[in-house]
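Rather than the whole complex, this shows some of its chains in their spots.
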Amino acid sequence: MVYIQRRETFSASHRLYNAAWSDDQNEAVFGKCSNRYGHGHNFQLIVTVKGDVNPDTGFVMNLVDLKDIMHREVIEHVDHRNLNEDVPFLKGIQPSTENLAIAFWDRLAPAIAAKGAQLHSIRIIETENNFVEYFGA
Amino acid sequence: MVYIQRRETFSASHRLYNAAWSDDQNEAVFGKCSNRYGHGHNFQLIVTVKGDVNPDTGFVMNLVDLKDIMHREVIEHVDHRNLNEDVPFLKGIQPSTENLAIAFWDRLAPAIAAKGAQLHSIRIIETENNFVEYFGA
């Protein structure tokens, strides 16, 4: 079994806050991440897919297919978007990097399985210092 | 004369649009950068200062001072902010990377001159593919 990885990037804005809390509580927990008009990042999304190597191609999965899936299922919906306002599949979800990883997994896993490969992990790099990785439920 | 550089980062959101234009014109020129709720980036700000080397210190300028100036004049005002809404010194200015460089120059040049050194350029890295540099008027 070999693991292949594809990186794509998107630029998005978000705001972290809990509508059930007071402004003071939000400020205490989320600090500057809860500023009213939001802030943003250049996110990097790294998807790891595992499988056996096809002897005819030398590929676990054609990276062109993986790239297309990543764009269709995730990048087109989040790039140059506000993650609190613009993305139907994130509605009602706190757009923390952790929750983005889970939400992206739920969209990418079946699309990758439909190509005969298996999603292994979702990695999101939010800044040069903060990253998240998720391996499924 | 030696040139020293200091890099600082900030995460901010912005939206590019011209209020004097129709939505269609904005879409035609700014594309996805004009989405209503904005998007964001991890910006890198690189400031170049030039001067002679002080024989007592070996420094053109103490980088602690340069870091403090960059934070006080720029980073504190733009980090985790929306550049259209939250920053008094950007009000009424299209927050393109070009205009950010010019606005930052106007705040940084006198503060650096007050320390006896000279601002040479402002470089802003918006994404891994897009950068701007400004050397003053």
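Points to keep in mind about this one:
Going by the order they are written in, the chains are A and B; count residues from 1 in each one.
Definition applied: a residue touches a chain if its C-beta (ideal position, glycine included) is under 8 Å from a C-beta of that chain, and two chains touch if they have at least 3 such contacts.
The structure presented is a predicted model; accordingly, all values stated were derived computationally and were not measured.
Whole-complex copy count, one sequence throughout, 2 copies displayed: 6.
Throughout what follows, only the chains that are shown with their structure count from here on.
Think of subunit A turning onto subunit B: fitted on CA atoms, that turn is 180 degrees, to the nearest 5.
Distance between subunit A and subunit B, defined via averaged C-alpha coordinates, is recorded as 28 Å.
Within the complex formed with subunit B, the subunit A residues making contact are 9, 11-14, 32-33, 35, 37-42, 79-82, 84-86, 127-128.
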